[in-house]
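With one protein chain withheld, the remaining protein chains of the complex are depicted in position.
Now for chain A:
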Amino acid sequence: MTAGERPADASGTGRRAGEAGPDRSPVPLLRLENISISYRGHEVVHEVSLDVSPGEVVALIGPSGAGKSSLLRCVNFLEVPAAGTVYLEGRPVGFVQRRGRSVPANATALAEHRREVGMVFQNFNLFPHLTAVENVMLAQIHSLGRSKADARERALKELAHVGLASHADAKPAKCSGGQQQRIAIARALAMDPKLMLFDEPTSALDPELGIEVLTTMRRLADEGMTMIVVTHEMHFAEEVADRIVFMADGRIVEQGPARQVMREPVHERTKRFLAAVTDR
């Protein structure tokens, strides 16, 4: 990206906001196009568009209720958008055209899409009846069809990678929150995802335990993983993300290179939000 580039247009329309931003390859790894999401008639995301390039780390920030998590969850169709299209490597996913209308894809098609997208949840969501290594093995075997031996070898490798080789046979309940979240990261990475989604990965953790998770994520970013991170950790966003996307009221208000958005926000709403969260 050029040094003089201004943060993305602040008009609040997602489409234009999505077109601005850092340089990227011709086909973005992920493209969200005019995504709207509603709960019981209440629209939480309004026509948001966002492109993510391979290797890019995008931090989604904003006040609660802004629609950040909903937008993130719609990337792997845990949330089904009311309108708009999700493209992974140029292919539209989650919907199939039938009689000129977009209808939800069946479970098999969705499962195939989800295998390519890793997700880490706020509450870890480890499987409590399985040990750490079994947590990491399960989907390798039952989604990807790897052999048990291969899955185990890979699982141990991923656990070692997040510094938890010694906890392979521990049940999640025996692990600290930070350890659980790192197991969850290992579980997602073992699937060889093209993209990792993080939904407030440290919000349920003590600051001290959050650090170990953030350190793991930082290393992942350094290794070139494409990541979208919904977070309230402003330091992390500024230091690790390539781009910060600020959302409020279901729209992208402002986006741009991380440092720029943090240090010289253009939009009034962004300034107010950053002032509120960095005061503490």
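Observations on the structure shown:
As a working rule, contacts are C-beta pairs under 8 Å (C-beta built on N, C-alpha and C of every residue); 3 or more make two chains touch, one makes a residue touch a chain; residues count from 1.
The definition used in the following text is that contacts and distances are computed from a predicted model.
Between the names "Amino acid ABC transporter permease", "Pimeloyl-CoA dehydrogenase large subunit", "LacI family transcriptional regulator" or "Ring-1,2-phenylacetyl-CoA epoxidase subunit PaaB", the one given in UniProt for the chain missing from this structure view is "Amino acid ABC transporter permease".
Only one residue from A:M191, A:L220 or A:M262 touches the chain missing from this view: A:M191. The chain not shown here is touched by just one of A:R91, A:H142, A:R219 or A:H235, and that residue is A:H142. Contact with the chain not shown here comes from a single listed residue; of A:H46, A:K68 or A:R114, that residue is A:R114. Contacts to the hidden chain, counted on chain A, fall at residues 76, 78, 107-108, 110-115, 117-119, 121, 123, 125-129, 138-139, 142-144, 171, 173-174, 187-188, 191.
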